[in-house]
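This is the structure, below, for whatever I ask next.
A protein chain is absent from this complex, but the other protein chains hold their places.
Each chain carries a letter (A, B and C) given by its place in the written order, and its residues are counted from 1.
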Amino acid sequence: MSDLHSDQLATLLVTCPDRRGLVAALAQVLFGHGANILDSDQHSDPIAKQFFQRIRFDTSELLTDRGTLERAIGEVATRFDMRSRISWQGRAKRVAIFVSKYEHCLIDLLLRHRSKELDCEISLVISNHRELKPLVEQFGVDFHHVPMTDQNRAEQERRELELLSRHEVDLIVLARYMQILSRDFTALYPQRIINIHHSFLPAFVGGKPYHQAHERGVKIVGVTAHYVTEHLDEGPIIEQDVVRCSHRDSVADLIRKGRDLEKVVLARAVRWHVEDRVLVYGKKTVVFD
Amino acid sequence: MSDLHSDQLATLLVTCPDRRGLVAALAQVLFGHGANILDSDQHSDPIAKQFFQRIRFDTSELLTDRGTLERAIGEVATRFDMRSRISWQGRAKRVAIFVSKYEHCLIDLLLRHRSKELDCEISLVISNHRELKPLVEQFGVDFHHVPMTDQNRAEQERRELELLSRHEVDLIVLARYMQILSRDFTALYPQRIINIHHSFLPAFVGGKPYHQAHERGVKIVGVTAHYVTEHLDEGPIIEQDVVRCSHRDSVADLIRKGRDLEKVVLARAVRWHVEDRVLVYGKKTVVFD
Amino acid sequence: MSDLHSDQLATLLVTCPDRRGLVAALAQVLFGHGANILDSDQHSDPIAKQFFQRIRFDTSELLTDRGTLERAIGEVATRFDMRSRISWQGRAKRVAIFVSKYEHCLIDLLLRHRSKELDCEISLVISNHRELKPLVEQFGVDFHHVPMTDQNRAEQERRELELLSRHEVDLIVLARYMQILSRDFTALYPQRIINIHHSFLPAFVGGKPYHQAHERGVKIVGVTAHYVTEHLDEGPIIEQDVVRCSHRDSVADLIRKGRDLEKVVLARAVRWHVEDRVLVYGKKTVVFD
Partner (left out) sequence: MSDLHSDQLATLLVTCPDRRGLVAALAQVLFGHGANILDSDQHSDPIAKQFFQRIRFDTSELLTDRGTLERAIGEVATRFDMRSRISWQGRAKRVAIFVSKYEHCLIDLLLRHRSKELDCEISLVISNHRELKPLVEQFGVDFHHVPMTDQNRAEQERRELELLSRHEVDLIVLARYMQILSRDFTALYPQRIINIHHSFLPAFVGGKPYHQAHERGVKIVGVTAHYVTEHLDEGPIIEQDVVRCSHRDSVADLIRKGRDLEKVVLARAVRWHVEDRVLVYGKKTVVFD
């Protein structure tokens, strides 16, 4: 966290078909260039026959330069048919938060960011309502009002995309954003849009999940943070958590209990994403927490 | 638990439309006959406008006899349009356990019963396999082998019903019984058949829920104890619990983790039922735990 | 929550030696005056031989006036040697929050209050630092800076007591207030000062509990909300909660995870207190949640 030379740190994320010699090859290329592995976590899925690895390493005593190291890793990647990604710690990810009227997740993310829990930059907030503008601006963050109607959706999404592009946004967080993004929109940010759904997916997909849960008489309610895909509520799950309820809980009680969950579960998912701890494959995620 | 004169204790369960004066009327009739209220729990559902109460009382200083008290309660019940039920503690409920080949829930219930956790009598075990016969008989419990095929189902259910009737069974526990009971069968034991489903309902209804959960990539798995109705996996939920999982967990790991949950959740549901702590209304339960 | 005539609602809290006829007597006196019992929860401690009850009732069809009802309840209380307390819902409790520099619990309480989760009035915030003044004033709450040194403690506590008295404060919440209140101070607000201690008491009493927990290598950390007595960290516990940790968690990680717990556990304790759900006896609490 408080590394002295944190811009010397980097994270390498790797996904590839599982093969012999992978681990040694990556360790060797890093060591050979003077990079020191601080932390490594890996996973093999025996059914999908896929291999996943996250390596955090220190480059303060690098024998070559970054470009050379990146090229060398690229060669290993080609040899083993890897998808790989290197993040240099100095370059924090840029985040846009989309929100409607509910403030709790938004405030929570802004507070966590201010207290250094989230290693990212919050570049802008986009909302289809004006209510939260003063609050957002108190935190020194740009607020953009982009109202949506069924008629203007395509045009407004173009405005949003322009804002995202201008701010070079890496990650979109839907912090109880009550609008459905178009297929074209989501396709432009694959595995880079995180939504918080207020149910324990796949239970209670769709609207008003706390009402559905109350109706069904469940004894536990939950929430789910997931990447957004074109299929609503079906994207890869990043994190879930639950809280006990009983016959005494009204829908209003479930909503109240759920708010606490929504905040922590969304915050965990965002933190893991910006720290490059999440790898997606198919409909599933590997989270190296 | 260690009441000196526990056969002097009784439990009154009441469900009725919510009306003024209910609580006072019941308190008054008990007090007027010399019954001492030890414990009382109540709930009003403001949407369904239903009232629920569980009263445990001591009759060791009763001014009249039990019959007179029961008639007096019956009069209050009629006045307030109540469904009511009195259980006298001396008369333990008689339980039949249905099981296939999985032993963990069965053994768990037998052990809990032996250690006095469950205040009931385990009258018999019925299985469509022979494997667990020696185990059951070690606990001094009758074992009946009732094999099921698609052809003989109706006839074999008749055999089961005859066994249940002969043992005067109050409650049927499906302890990972892999057969579906017929509509006629379930209609004969309304709110008296408890099943353990190995998912966090309503997620993953139907077969192989741990496989479904693994496939979907959830971060938490759960189990559900519910009353059996004619609609599979849709009966009123009595209890649920969950356990965390991750990308590292294979289906076999989920099954292993789930076993621990299935045991405790089924045992809680059975304990609450035999202690008259569960009231059903519509698709939901009130559990006075 | 959304009661139409909520100032017609009242809550009666009762503690007394356990005796026959108690429940009927209270039900009778309420019913006899036209008060309608909405909700009742009771508990008997068989070891302490104490009886506890919380009754919520509606007085919109009262046959007499409030004074007459209160006197009638007072007579029952005398007869059964009860301590009793009636809260009329129209009169929200007045709360003072004491805080040092950590903002998370303070902001959390202010936000929950704004979103109507906490049925109380937040009258003032007292801090031994100035940092949080602008934040508090944004919420429209009075902020008072009362710096403490070892020399001026007695005098400054007098200032605090004067502020509390002037604002007619019912409840003091120590929201990570890093000062120890004097014995005289705590004696003036018995069972009316709530503290959040950042450990799972009685483990890790005293200072720097997350450091202690990290040192000891525990696999779970917790927090505790309790009433403050003259004995530090030994007051009656209102609520506790925990979160899993591992060898991977640094002290900073434990502090981060703990913050989320501190917020929800303190908020629950405050909510239960202002809704008259907590009864204290000896070193313990009964919480009718």
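One rule holds for everything that comes next: contacts are C-beta pairs under 8 Å (C-beta built on N, C-alpha and C of every residue); 3 or more make two chains touch, one makes a residue touch a chain.
Bear in mind the structure is a predicted one, so any value in this text is a computation, not a measurement.
The omitted chain makes contact with just one of the residues A:40, A:64 or A:191: A:40. When you scan C:115, C:182 or C:250 for touch with the missing chain, the hit is C:250. Touching the missing chain, out of B:107, B:146, B:163 or B:205, is residue B:107. The chain not shown here touches subunit C at positions 43, 45-46, 52, 200-204, 215-220, 222, 236-242, 246-248, 250, 282-287. Touching residues on subunit B toward the chain that is not drawn are 1-2, 104, 107, 111, 115, 117, 138, 250, 252, 256, 260, 264. Within the entire complex, the positions of subunit A that touch the omitted partner chain are 20-21, 23-24, 27-28, 30-31, 36-44, 61.
Methods note: only the chains that are shown with their structure count from here on.
Of all the chains shown, the one with its CA centroid nearest the global CA centroid is C. Per-pair tallies of C-beta contacts place A-B first. Subunit A and subunit B have CA centres that are 42 Å apart.
A straight line joining the Cα centres of subunit B and subunit C is 37 Å long. Counting partner chains per residue, subunit A shows two or more touched chains at residues 250.
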